[in-house]
Structures are given as C-alpha cells and as structure tokens.
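Here the complex is missing one protein chain, while the rest keep their positions.
Presenting chain A:
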C-alpha cells in the first residue's frame, strides 16, 4: 500500500500501521496480515476499521489468497478489482475526514470497478459480464444486474492502483458499475469472511458478526485486488495483493442498550441528560445532550465477544505485525486483558500484538467530561439533493465546500445517471456561493467529459474537473427530464422510486492528477411517473368493448328487419316485465285460493 502523505491524511498512526505491511509484502509470497484500528469519534461513536491483506501468486496454486476469487479474476481476465459494499452515510461534519482517505469505502449499495484486459470494447463488455455474474454468485449480491445501462467507463476519476506492465496497460479497460438499491446484509458478510484464511475463527476477524456490523451507523466492506510489484535487490517481484477492509461506526449507547433489553425503549427521563438552556426545558420536556461524557465500553460489549487470539498466519513471516491499535485521546485510560502486549505508543495511539489462543479485550472506562480527538478536516464537504417538483422534470444540486483557508481543491465530479434521467448539459453550471468580491479569474469547471445516454442501452456519464478556491462553497446544478418507462421496466414496488447512484468526487493531487481522496455523496431517490399496473388489461377490455360495440351495431343493422313504429306489435321491455309479473302474481293468488279452499274443505270434514 502506498498512500501519499497529505496535510489532511490521518497522519502518524497510519504510517505506524502501514510499516509492518510493507515489511510483510516484501518478505515472502503468499503472506497475510491483519490489523484493527479503533478510534473514538464525537457523539459516543467508535470507528472500528478492520484491514486484512492477503498476498497471492499469479499461478493457479493458492494458499492464503482465496482460490474462488483468483479463479474469477483469471476467468474474466480482470487485472485489478475494487468491490465495495456500503450502508449509511459518513457524517463528515461530525466525524471528520473519512478513514483511509475514503479510498476503501464506496457509495451506498454496491459499487464495483475493475480493469479488464481485452482487445476490444465488446470483448471487455463480455468479460465484465462474466465478472459480474461470477462475483454475484460468490458474494450473494445482485451484481449480475450491473448491465450496460449501469456500466460506465470513467475517464478522469480512477487510476489503476496496481503495477501493470506497459503492454498490458494499453489493453486494460476500466469499467465501473453501481447498484445503489442493493441492501448490504449478512449474506454478503459471510462469503466475505470465508475469503479470509482464518475465517473469523481466530484473529481480529473473530469480532465480525452480522448482528453488530449491520447495526452500525455507517459501515463499509471493501475488497481491492491489485498486482503489487516490489523491487528487491534489483529483481522485481510481483504478487497479487488483496486488501479486505471492514469499516464501521458503532454507536456505543445503542450497542450497550441492546445488551440490557433487546426491544428498544426510550430511556427514562431521569436517565437523560437535558440541555437546560433550551427555552422549553422543564420537567416534562427535554432536549437530550450528547458529548457530555464518554461512556465506558469494551470490545466484548461492543462486538458481543472478545478477540479469540491471533490468527497464526498473520504473524508470518515477521512477528512485527501489529494487530490492534486504539486511537484514543492520551488522557483517557485504556485497560487491556491478558493476551496482548503493548508495542509502540504514539500520539494518541496505542498498539497491541495478540497472542495465539488467548482471548483479548480492550476496556475503556467512562470519562466525564468527554475528551475528543482533534478533528481531522476532510478536503471537501459534499452533499447532493434534488430540486424542482412535478413528474416531468427536475434538477440536481450539489453543494461542495472547501474548508481549507489557504488551498485550492481540484477534483473530478462523476455522475453516473440511469438513462431514464435525462440531464441537459447546457444547464450544468457551477456558481460560487457567495460570489467573492476579488476577481476570480479561473473558471470553476475546467474540463467536462460527457457521454450521453442511449435509451435502454446505456446511462449518462458526466465527469467534470473542477477547482474550488479556498474557503468557499460551490453550487453545482443541472436540470433533467424524467423519461416514461415501459410497463415491464418498472421494478417491484415502483412507487418507492428509483435510486440514483451517489456522485463520486475524486480529489486530485495538486501536481500529477492522481486521486488522493474520495468522497461519495448519498444516493438519491427519484420518483418517476408510475402507471396503474392493471392498465394493460383495462386497455384490452376497453378496446374489445369498443370493437364489439361497433361490430354489434353494424351486424344488427344488416340483419334486423325494420318496420314502422305503428306496425310494431311488440311492447317495450318494461311492459313485458309488467305483464309477466302480473301473470305470476295472478298464478300465486290462484294457488293460494285453491289451497285455502282445500283447507276449508278439510276443516269442514
């Protein structure tokens, strides 16, 4: 892993974490390493970031690198793969800069991009389909629904992370697909864990459990497979490296509450800490306050179990790999159970090495008042929403804010829109908000790459390279039309709306236009005009009725005999009915009379 050091990068502790990785990957083929980073976040949240690195060879004999994935990559000629499963929203305003510079997390739902080796676009598409179908089976996700309408070929946003030979590089095709509607769940975690050599039975992966992971405020699972080459003594050694990460933000209060009662109940008024400064504050109303104190928690409380010893494969070949690091303010106490030895202590960070076959737990006592870690500001804040109203057209507005007081931010804004959302490029504009007084010479939008949609064949791809001056906000807006879909194209529960994939913002390094930070906005929910789905039958019946009516009229006109009104001896139907009813009444009366007579006769007898 090579992460450039940046002003906003998470700094010292990352380098501490990455140091053993570099050692491991250089040392031997088929090696494995894993580590866990815990960080306290404001609002009684804890970020847990699991990271597993497996190295494998390019041939068909596999050890720690999973055979199932290697076979798929080989079969589809995929040279580099990035697969992300994400749920929730990273609250950058509160939690600061995203872990791993946002490079491991994807947009809501499933995001997949890969460099596929192929001679032509058609061949690349075929291999991409193979890849999607195979991964869909491996991860129990609906990746097979990534078809040509959901696939784009980004031009500026992504660069390969791995080392590819020059001759191969020319034949590589980048394909990118998203499934914003995919619900990420336990069935995706289980195959994810199966790819690990220790399979969640030992090592830090023993903490991973679907109940806790999917209860998090935000969580992301990612798999990045890249060929990595290192030059050792003048000889270039290459291997296939897979980095699996699981990042999650856990709510301490929620996790602890679950322990006491499974059913969520509001806390009693006595237990709540209220804000007395609110004007409505009183005996019966409360504005709850967070961040008053840090709650006490431990690994076994948060995850339901302690770490079950180290994974023996992770300590190979060097015993220097660090397993668990806690990024906690120095002032806060940390207690650890047996089974781990502390190594290295940095600025607000403490690291531990696990022992084999011994449970390990970290306990943080409660702390009042709360101590927060220095907030790491992200390079850009981004949010996106719909504007406009009605069923026919709408608009999108993205708010991008550069918090830095002195630096420009240059980035690529990528939108992958479905074909039924038809943007007007001429309305695409970026405005500074507020407009600054000093003459802003440069344009904000520097370059646009636009690939228009084709109905039912491909979606819109819109990439815009932008530059935002320091300490300012940019509004990116564009209008679009909503297409009318065919009857069969609506998904089940069509009235819910259609998910629009998150916009991807890749922040570029000032000089070499390499991506150094990624941000995803949230996905959007687009409501399209939805028909009544019994419509086809109604149409059939209505048409048939009209045709039958016409036919009947013509047929009758041709076949019937017409006579003068005074010649008709027929009565109208009402009269016929009247006569019939009267006849029936008469009959009944006669019957009654007869039976009455008979009875009389009986009596008389």
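By definition in this document, a residue touches a chain if its C-beta (ideal position, glycine included) is under 8 Å from a C-beta of that chain, and two chains touch if they have at least 3 such contacts; residues count from 1.
We adopt the following convention: contacts and distances are computed from a predicted model.
> The chain that is not shown, which UniProt protein name from "2-methoxy-6-polyprenyl-1,4-benzoquinol methylase, mitochondrial", "GPI transamidase component PIG-S", "Acyl-CoA N-acyltransferase" or "Putative tRNA (cytidine(32)/guanosine(34)-2'-O)-methyltransferase" does it carry?
"GPI transamidase component PIG-S"
> Which of these, A:48, A:92 or A:198, touches the one chain of the complex that we don't see?
A:198
> Among A:88, A:183, A:210 or A:312, which one touches the chain that has been omitted from the display?
Touches the omitted chain: A:312.
> Can you tell me which of A:484, A:509, A:563 or A:584 touches the chain that was removed from the display?
A:563
> Hey, which of A:186, A:296, A:514 or A:544 is the one touching the hidden chain?
A:544
> Which chain A residues would touch the chain omitted from the figure, given the whole complex?
So the residues of chain A touching the missing chain come out as 30, 59-64, 66-68, 71-72, 75, 134, 137, 194, 197-199, 201-202, 311-313, 316, 537, 540-541, 543-545, 547-549, 551-552, 555-564, 566-571, 575, 579.
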